[in-house]
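Let me begin by presenting the structure, written as structure tokens, before commenting on it.
With one protein chain held back, the other chains of the complex are shown just where they sit.
Our next item is chain A:
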């Protein structure tokens, strides 16, 4: 009987040339047979009028892709985490320091990823994890800044994400961060480019549906940096934002720009409560 149903499903898929199977799956992500990840939870209060539940992009991917992320030996993103561990222990710059000189082992950073972007009182600005890494490099190590989405930087954010896996995203949106958050929200709902598409058009109003061959997710960023099967490398969240805005036939913002920092804070806040998953696997 089940086989018959599958056949009927296959036939209908063929009739419509591949569209179907659109809902997020009912599955649980258990990392390394140890950590149960929250991939589906009640929406944070600020999202109540928009969606009931927040869903990790993991639930929108195929069986094999999901399995690949569940085991670190199968997750190609972990290769880059290992590379970052070497860099973590390597002294650089005029001060002769490595990351380890101040922070010891990478797992002392558990929880950091979960609360970024975050207001920095001394600097008087909202900072992304990339900005904080570069602040360390310039001002504590006396080393060169890394380019915002280049491999050294993305690898290091993957290492920092990896030690927070399973912890809930919990970025602050009130207090001094609120105006940046509001700016990000404004951008999220702005229909840009010649195709006049906002983030919300696809990722709030249409998630779960197919757009051509792509299964639209909620556009959550709890899995960043993301190892994409499409380009077989780690992708930074601002690079992904840029690709999305480009696909609306718009002039994009730059990675590291105030606009994308604000958008990152806002989009991160839409995933408050989901587990940190980076480096995740997506297509």
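The criterion applied here is as follows: contacts are C-beta pairs under 8 Å (C-beta built on N, C-alpha and C of every residue); 3 or more make two chains touch, one makes a residue touch a chain; residues count from 1.
The working rule: contacts and distances are computed from a predicted model.
Engineer: One chain of this complex is not shown here; going by its UniProt record, which of these names is it: "Response regulator", "TRAP transporter small permease protein", "Xanthine dehydrogenase" or "Monoheme cytochrome SoxX (Sulfur oxidation)"?
Structural biologist: "Monoheme cytochrome SoxX (Sulfur oxidation)"
Engineer: Of the residues listed, A:83, A:98, A:152 or A:201, which one is in contact with the missing chain?
Structural biologist: A:201
Engineer: Touching the absent chain: which residues on chain A qualify?
Structural biologist: The missing chain touches chain A at positions 14-19, 22, 190-197, 201, 205-206, 209-213, 242, 245-252.
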